[in-house]
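Mind having a look at this structure? Questions to follow.
Selected chains only, in their assembly positions.
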Amino acid sequence: MKAFNDLADFSRDEIRALVTLAGRLDAHPEPEALKGKVLSLLFLSPSLRTLASFQAAMTRLGGGSFVISPDMSIHGLETRPGIVMDGAAAEHIREAVPVIASYGDAIGIRAFAERKNIECDMAETEFTALTSLIESPYINMESAMNHPCQSLADWKTMDDLGIPANGGKFVLSWAYHPRPLPLAVPAATLHMAAYRGMDVTVLRPEGFELPDQLMKKAAAAADAAGGSVTETDDRHAAMQDAHVIYAKSWSSTRHYGDRLADQKLREVHLDWCVDEPWFANARDDCRFMHCLPVRRGVVVADNILDGPRSVVIPEARNRMLAQMAVLHQMLGGSR
Amino acid sequence: MKAFNDLADFSRDEIRALVTLAGRLDAHPEPEALKGKVLSLLFLSPSLRTLASFQAAMTRLGGGSFVISPDMSIHGLETRPGIVMDGAAAEHIREAVPVIASYGDAIGIRAFAERKNIECDMAETEFTALTSLIESPYINMESAMNHPCQSLADWKTMDDLGIPANGGKFVLSWAYHPRPLPLAVPAATLHMAAYRGMDVTVLRPEGFELPDQLMKKAAAAADAAGGSVTETDDRHAAMQDAHVIYAKSWSSTRHYGDRLADQKLREVHLDWCVDEPWFANARDDCRFMHCLPVRRGVVVADNILDGPRSVVIPEARNRMLAQMAVLHQMLGGSR
């Protein structure tokens, strides 16, 4: 595996094989699989779960990792091409990224969206600028519009719970949050659920539609897999017979990068906090999923998060297992 | 071993077995004992020795670790129960702690005392709130009133030096320090020396008595082990025939959490800086112990710290060895 960048780059059989491998590595540890192998971890954006789960994953497979973030370089990393570096930054990503990559057998990179221009972010301009600098295998640890490690973990989480692929009803719901958040998780989640063959409903208020391009990509994935994709702002209709509600806040795509206009649009939706009444017409065992971190009492009520519907802790643990499977295949541990 | 939280949870034989195991792992390394095992390290309070010694301990046993501190999460971790998280913090410990724990085979947690209310701190309210969130084995890396890793290392240090258990005379002495420090180390040390069967004297100025509850716990431990516990502000009487002086500053328990009142009480005791004259009537080979970090010229004179009485460096190294023994038993390395 040369890159783990987008679930869409893999066939459904390949994804199922990764999920199976993740489960096998949990049940039957392989502490020698990646003996002496190194994963470089480059965080251009902050992290807790991703950082911890990748470090733990490499250790469990007998290898190791190291972590680099911009504050470790003197005065940060310059990213602008062609610039005369007579200011504060003493190092350019054009050197830093290939060097960091050269110390590892693979590199994981996290770089959030710039959120100035939606076309640039949809085109993954920044992330591609980074990966174009390296020749070694790489893992997308969250880019502007993707988060394949989260999606692989989410796929496994639903498998673990016996939630059906074809025929499973998946609601991806916008939720209130005081700040405009990136589209990476909703983009990846929408595609993942569709590609798993589920009937996916995007539930969101007006102004928070997901970009057409993402909806079309998901619809194509659903077509191929026997699922469907729809969107609505009607909570009751969306939740009918749902197996899963996956909550996530995201910024307005109508006012992308415009914090004030976004704020105006979102501040009337304080009631988009997932709570028990939302589940009135869902399946009795409808589950609550979230990628974490989650704001209690804002995105979701405490009683949901602390109650039997919530699967956020095993979902987060599956991050580690899913990444172990990816690393196992990428770094040659698989025989 | 499900938890390493308090030496009092273990029989004296169990503690002796851990000390023996620590020595054996030093003499006969077992670099495959914890192959592929992961220790999660959660530091809600700062650390240097504990951080380094636990990381080194896991590596020596063939496993690994990862470190999480609140500044790694976006805007820190929320700890208040039931709060609506519409402020800065994006993550609550109710999710963060179980997730971090789930990536490891065990978790080490450090959370200093809040030092507002002595009853809360004596009851380990905060630390228990954290450990109640997890089901995996855990290690207390210093809580409000305990520091069992330090105590196990100190026990071993005295064994290494041939300082007698029964009949050994141990002085736990308050020392001056510009700031009111937590009670964790004095609390743990007092109990450890008593439980080792030593004759323990707490030497402290008025106003710096240790809480009754701690004195009673230590007295019970001494009773069981053939030792004794007394307290005094008479330096000469305390040091008579002492084998060890263990210096440590701590805050006034009379004015707990009241920085100004504490300051008034302590500022007249600048002379509580351990120096050679203190040892006038002690044993010739009386040792100086301290958990580090230590303020030179404030808590102890340079000539003591740099002279033959001081055992602070091997004492600190024993942190690593003691923790290796705990990890070895906890994570199944012991056969």
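Side notes on the structure shown:
Chains here go by letter, A and B, matching the order in which they are written, and residues are numbered from 1 within each.
FYI, contacts are C-beta pairs under 8 Å (C-beta built on N, C-alpha and C of every residue); 3 or more make two chains touch, one makes a residue touch a chain.
What you see is a predicted model; the values in this text were computed from it and never measured.
Sequence-identical chains make up the whole complex; the displayed set comprises 2, and the total in this structure is 3 copies.
Rule of thumb we're sticking to: only the chains that are shown with their structure count from here on.
Superposition on CA atoms relates chain A and chain B by a rotation of 120 degrees, given as a multiple of 5.
Our note on geometry: chain A versus chain B, Cα centroid distance of 40 Å, whole angstroms.
Per the touch definition, chain B reaches chain A in the complex via residues 35-38, 40, 63-66, 68, 72-74, 78, 82-86, 90-92, 94-96, 98-100, 102-104. Per the touch definition, chain A reaches chain B in the complex via residues 29-32, 46-49, 51-53, 55-56, 58-62, 64, 178, 292-298, 302, 305-306, 312-314, 316-317, 320.
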